[in-house]
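With one protein chain held back, the other chains of the complex are shown just where they sit.
Chain naming follows the written order as A and B, and within any one chain the residues start at number 1.
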Amino acid sequence: MFPKLIRMKYMPLFLFQIVLMMLFFVFTTYGGDTNHDQRGYEDTHVMIFIGFGFLMTFLKKYCYSALGFNWFLAALVVQWALLNQSFYSMKNNTIEITKKHLLEADIMSATVLITFGALLGYASGLQLLFIAIIETVVGCFNFWLVEHIFKAADVGGSIAIHAFGAYFGLGASLALNFKKKTVPSEGAPTVNLNGASYVSDVTAMIGSIFLWIYWPSFNSALTNSNMAYQRAVINTYLSLAAATVTTFAWSAAFCKEKGKFDMVHIQNSTLAGGVAVGSVCNMFIGPGGAIAIGIGSGIISVLGYTYVTPALEKIGIRDTCGVNNLHGMPAVFSGILSAGVAASATLQVYGTDLHGIFEAIAVDGSGRTAGEQGLYQFLALVSTIVVSSVGGVITGFIVRAPFFGQLKQNEEYDDEPNWELPGAH
Amino acid sequence: MFPKLIRMKYMPLFLFQIVLMMLFFVFTTYGGDTNHDQRGYEDTHVMIFIGFGFLMTFLKKYCYSALGFNWFLAALVVQWALLNQSFYSMKNNTIEITKKHLLEADIMSATVLITFGALLGYASGLQLLFIAIIETVVGCFNFWLVEHIFKAADVGGSIAIHAFGAYFGLGASLALNFKKKTVPSEGAPTVNLNGASYVSDVTAMIGSIFLWIYWPSFNSALTNSNMAYQRAVINTYLSLAAATVTTFAWSAAFCKEKGKFDMVHIQNSTLAGGVAVGSVCNMFIGPGGAIAIGIGSGIISVLGYTYVTPALEKIGIRDTCGVNNLHGMPAVFSGILSAGVAASATLQVYGTDLHGIFEAIAVDGSGRTAGEQGLYQFLALVSTIVVSSVGGVITGFIVRAPFFGQLKQNEEYDDEPNWELPGAH
Partner (left out) sequence: MFPKLIRMKYMPLFLFQIVLMMLFFVFTTYGGDTNHDQRGYEDTHVMIFIGFGFLMTFLKKYCYSALGFNWFLAALVVQWALLNQSFYSMKNNTIEITKKHLLEADIMSATVLITFGALLGYASGLQLLFIAIIETVVGCFNFWLVEHIFKAADVGGSIAIHAFGAYFGLGASLALNFKKKTVPSEGAPTVNLNGASYVSDVTAMIGSIFLWIYWPSFNSALTNSNMAYQRAVINTYLSLAAATVTTFAWSAAFCKEKGKFDMVHIQNSTLAGGVAVGSVCNMFIGPGGAIAIGIGSGIISVLGYTYVTPALEKIGIRDTCGVNNLHGMPAVFSGILSAGVAASATLQVYGTDLHGIFEAIAVDGSGRTAGEQGLYQFLALVSTIVVSSVGGVITGFIVRAPFFGQLKQNEEYDDEPNWELPGAH
């Protein structure tokens, strides 16, 4: 980029914003009359902008970027997702926007922010924003596959949001780090900024705890009966509580120092209970079952940070926030659980909620059998992992083009390249 | 003030609290039966106390004062506003208090907190509190003018809250800084505390993002049909998202350093979309129109910080938070938009919402014409700017009296004069 043009480097995004405006003028209108409020919208909104944003402030010198890019990405993606996710159900070339669509756009932006977590600190701003635009298209397509082709039950989005976002991110990470030259730093040795400070770990807790608090609202927002809503809230609450207790006990057991807690576990593995229960939270898993899922997810996540993240790093997949441990593996766990729970669903237990939860199972027995539904749940999971990881790898290679301004090694995990920083601090 | 009496310096406010208690005993009672909950109340409450409070913690050594005075002012003003705003509609000398009134008192306190943003760091505690008491009286009177005399549509309060608060603040700033003697510091050179630290910019983001998140709730809280509510939420959401993308792109273009973001823009101009859409958010501006307004407001706000704030400072108007760029100019933009949108409103498009939004336009055509309504919108805006800026100047001159303890130059932007500070940090 020419020095004089560097101020203009984000102007392509502004042009994209102008295009979005024109698309909205042409294709959208306000939705018809709605007599009920969309529950879960405000709480989910907090999760996206405060939750994800502050969770990623744990890096000591990347707080501005974590908060800023989280905001920039999500503000762009929600607009773009409103169009993409309604593209497949447009009538008369018109998209009717309701508050429910805003909620769904927020949920879709979570996908991109999960991917951001994998790339945090070593992808440039332009790389992140281009990835976000592509990922939204692929993610909305995959969401449509899961919902309308596989007709999978996935009310909390563990398959279509969490698994998708995590494996798209790991795919992009593989591509971005593939045979990357590590330029040795000249002059003074580079300080490793890939770590927390005392204060940054505290601000990260703002994000972590708000995510934890509103997760029951997130998982239950798109349920379609009062009883299913209540089950989703209860199951998510219990799974999160059990994952939290488990995380603390196992963190002390697997820490480096004797019997101390590791903040990385506490900020992340505590949340795995929300992911792991996501696909099944509106089903009849029982309060005890929800707790069992929470315990399992806490163990998976802590062990993931201890063993899997270092192993991935060896094969060239950097995962700064450990999204594989918070979103990826717990989501796979949830997808497999959903196959099993669906396969054993009966009209006797589910009553009128049976068709509400499993759209393709008819109450009169004319649709899928429970076993078939279980198979489709599994296929939706496998399909999502394939689409997201392949999509991530391809997108990752595209953004290695010089235009996107790949960071030098000494610019990583640092706000300095992107922000005017206060002098003394 | 005599040294021994200095501990008593806030006791006049306690006496005012006692007077408030007596007025409540005499004039208030609980409101009648209400079958619905008041939506938007809790979210607005977060905006006032967390949003405004933390947004103003961006100054490195004024965090306690920002949070403390925000809280002190708002807690006083909500009580005082409950009385003032119902003064004009009292029956039998009794004010019936409902949850809706609490919401309206919170909204009125926003006016005072916007003014506080202009005076942040250089007005003393007693000055701020006295200004708050006067401003509440004038602000409630102006609110009554806008709503009941001009009958202007202003559901998000851009005219009666944002423009009023900003120009009252600039007026007070002009008066406070008029021919002020700048005493040169003796001994060691004064450190300039009018700036951020790395941590204070992060805590400011808590406020900024919470304001952003709940702005759709704020703008839509006082709508009076389900469809108007939904439009207000959608329009505010889209305007904010577009303002955010615009702010990031333009901040990089207009920053001091090459292509970097300026935290002042990110914390503030992102929110201008909420202000600019405020007066028109329940109208049929279309989703594309909402995005256009957001884009415009982001540009206005970033350019305001770059060019207008330094120009105002030269003529003696200090605006610490840049409330003119976040609240003032975007609110004027919103008021002018509301005149245009109102003037083109038709029964065909608005249906039963026409009278709900424009109280003075009757569905049977007996009231104002759309063009007349547009004129009244404009008059409400002009009147508000005149009342607020004149009120601000007068109040500003009053609080220059010695009793209010004007700060010395080396006490500015510093918590030290007001707080017991921890020793080592």
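Here is the rule we go by: contacts are C-beta pairs under 8 Å (C-beta built on N, C-alpha and C of every residue); 3 or more make two chains touch, one makes a residue touch a chain.
Keep in mind it's a predicted model, so treat the numbers as computed, not measured.
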item: Contact with the hidden chain (one of A:Ile234, A:Leu379 or A:Ile398); value: A:Ile234
item: Selected from B:Gln79, B:Thr223 or B:Asn410 as touching the chain missing from the view; value: B:Gln79
item: Touching residue (missing chain; options A:Ala196, A:Ala360 or A:Ile398); value: A:Ala196
item: Chain B residues that touch the omitted chain in the full complex; value: 3, 6-11, 13-14, 16-18, 20-22, 24-26, 28-31, 33-35, 37, 42, 45-46, 49-50, 53-54, 57, 63-64, 67-68, 71-72, 75-76, 78-79, 97-99, 102, 199, 203, 206, 417-425
item: Chain not shown, touching residues in chain A; value: 39, 43, 60, 195-199, 201-203, 205-206, 209-210, 212-214, 217, 226-227, 230-231, 233-234, 237-238, 240-242, 244-246, 248-250, 252-263, 266, 270, 284, 286-289, 291-292, 295
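Going forward, only the chains that are shown with their structure count from here on.
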item: Computed distance of Cα centres, chain B from chain A, in Å; value: 35
